[in-house]
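Reading through the structure tokens given below for one structure.
The complex appears here without one of its protein chains, the remainder shown in place.
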Amino acid sequence: MTYLLSSLSFGGLLFLVTAGFCLIFGIMRVPNLAHGGFFMLGAYVGVAALRAGLPFPLAVLAGGLATAALGAVFEAGVLRRIGNNEDAQVLATVGLALIIGDSILTVWGGNPLRAPAPEALRTSIQLAGAFFPAYRLAVLLVSVLIAVLLWLLIERTRLGAMLRAGVDDLKMTRALGISVPLLFSGTFAFGSCLAGVAGVLAAPILSAYPGMDFDMLPLALVVVVLGGMGSLLGAFVGSFLVAAVYVVGPVLFPEFAYVILFLPMMIVMAIRPQGLFGSASH
Amino acid sequence: MLSRVARCAGVLVFLSGAAAADDRPALKIGMLTIHTGAAAAIGDQTENGFRFYLEEHGNKLGGHDVSLKVSDTTGTPAIAKAKAQELVQRERVDMVVGPIGSAEALAIHDFMREAEVPLISSSALAEDLTQRKPSKWFVRATSATGQMSHALGDYAANTLKVRKVVTIATDFAYGHEIVGGFQRVFEDDGGLIVKKIWVPLNATDFSSYLSQIGDVDAVYASFSGAAAQNFIRQYAEFGLKGRLPLLSTHSLVDESLLPEMGDDALGIISSGHYSAAIQNPENQKFVQGFRAAYKVDPGFYAAGGYMAAMFIDEAIKTMKGPATDKRQLMDALRAVRITGSPRGDISLDEFGNPVCDVEIRKVERKDGRLQNVVIKTYPHVSQFWTYEPAKVLAGPVYSRDFPPLRATR
Partner (left out) sequence: MTRFALLLLVVVAGLGVFSPSDFYLSFASRICIYGLYAMSLALLLGEAGLMSFGHTAFFGIAAYGVGWLSTAGGLDPWVAAAAALAIASAIGFAFGAFAVRVTDTAFVMITLALGQVAWGLAYRWVSVTGGDNGLTGIARPSIGPADLTRPLTFLVFCGLVLFVSVLAIDRLRGSALGASIRGVRDQPRRMSALGYNVWAIRLATFVCSGFFASVAGILDCWQQRFVSPVSLSLLDATLVLLMVVIGGARSRFGPLVGTVVVMGFNEFADHFVSRTQAALGVVLILIVIFMPSGIAPWLQGRMSSRRSAGAPKLSEVGGAK
């Protein structure tokens, strides 16, 4: 039972982290290697907000706003100048990740910081004989909620239609008169915001510590690849699949603990390179 | 940050010392530490501990002014080697202190021996550095890994009268060695390790491992840094705290982590060669001073830095020739005997490893903060426990599968 709950709650968390990356990659075709950095920044800002006495929801907001702002600035100042140059995108996002990581180390020091969960959720619940922390279940609920909201946004609103158009065919989108620069800025800021929010929500579970950016990033990459680049549904399903493998895998196959994620990924890549839900055009 | 203030203070002290005419040559000491990445905190602590000793002693060791050259290895063995080379060949230091990680120490071990420059380890615990791969040019101011966990194995079997234990540790050399040490003594004294659970390096979620803990009397855990914090919290969240006693290594409850842990950490019994709560006058002075400067109790790494400086100081004091004579310095370092230090009395065995006190500590709230209160002290513990050194060396180093579980023998 614990395995099920752990997989689900970790999957929810993973989805929150991955959703932003997926959006940015799907629309802008930029692999944002600084995404883990935004996640970490969100966590630290959230911890700082909590220590300043802000209630939890405001701390989440603070984290999301901080990362959205940084994302917008970076996109406008750097990414826009390099356009489609993929190599340059790698350089730029890695550079940003390094700056974020080192800055956090300078400001907050190297010791892991504890983030207390909201008062009401600080207990553990007994479910079918297994003890499980209430906060993690709450995170699972929040991530499902956000998934639903995102789906509504993308499938049912005009903004969503523009985003979907951007994913499918950028040239046509431009031809339709939609401002692509604005679309890009908005997407990058929004994706970064999601990462920051995920960071604050994750902080009570993972603590805020230096290195959490590069611990999370490979997982997000695996999810996006498995699920299909640019497909939010793929990210959703992929998150839970990867979480299940990550949680249960090392128990069933301790010898393969380090490679447990990558072997299935390689197999999926070989059979269906566009991922489970990706479209063949990617 | 206060450490930066302290660093500036150290530089000022050094400069003022250099201004005064001194006939003894200044000592160039190279320090390999970590300032970037996940281990930056322990790198800073080690450096702070070392500098604190320098400040206490007017920036002199053995009467010589000290010029400290700090290099950031980022925790990578290859960079540690490059920086060690830089310190030895380019900066021409008289000795090197550090590095932080065991893998780094092993990587530079041969080089330092060939370069014939003294290497003083402030925290690298890898057993083989003073067992199967000894070097004349190496001395430890800390201890060997198993040296600390042997004692807890004894304590668990004979004092706590615990019979069945599950071990859960990070899956790398340090984890293997510390669990191996605990297991050897615990099982030889009649205990039974039911299962050894190994957790991959970057794991953040321990729920699936915690649910593998079956019917046992206690759990022995080894984690550090953020993993330690998360493990302790999850141990409580998943209902194990209070139900199952938690025994651990020093790293799980290091003084630098305790302030962030809250009540979840109460009651954890660990073993180590240092605790900020050791009740002797030297330690109390050290802890008070360190707290005043850095706002936190000194832990394993800070004490490691401090003791390394003390080792060098005491060694030079016994030398007749100049401290810049590396060969004589190394002989002096190997012959160091320390009485009255924060860790008590220390002498060195023939391999360059300290014979020292090992404390069993329990996390309690005292003076308004969490401390590792000492509940038992094992005096004069060597890296071989009560075993015959030759017998220990004839066998392999502790690893994932060694010693083999008693149940399978």
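Going by the order they are written in, the chains are A and B; count residues from 1 in each one.
Quick note on the criterion: a residue touches a chain if its C-beta (ideal position, glycine included) is under 8 Å from a C-beta of that chain, and two chains touch if they have at least 3 such contacts.
Keep in mind that this is a model prediction, so the values were computed, not measured.
Residue B:Ile79 is the one among B:Ala26, B:Ile79 or B:Ala169 that touches the chain not shown.
Check A:Val90, A:Leu176 or A:Leu252 against the missing chain and you find that the one touching it is A:Val90. Between the chain not shown and the residues B:Leu27, B:Ile42, B:Ala107 or B:Val199, the one that touches is B:Ala107. Considering the complete assembly, chain A touches the hidden chain via residues 31, 78, 81-82, 84-88, 90-92, 94-103, 105-106, 214, 218, 221-222, 225, 229, 255-259, 261-263, 265-266, 269-270, 273-274, 282.
Touching the omitted chain from chain B are residues 35-36, 71-72, 76-79, 81-82, 85-86, 89-90, 92, 102-103, 106-107, 109-111, 126, 133, 171-173, 176, 201, 399-400.
Assume only the chains that are shown with their structure count from here on.
Mean C-alpha position of chain A lies 37 Å from that of chain B. On the side of chain B, the complex with chain A involves touching residues 1, 36-44, 171, 198-200, 202-205, 207-212, 225-226, 229-230, 233-234, 237-239, 256-257, 260-262.
Residues 2-3, 5-6, 10, 101-102, 105, 109-114, 124, 130-133, 205-207, 209-212, 215, 246-248, 250-251, 254, 257-258 of chain A touch chain B in their complex.
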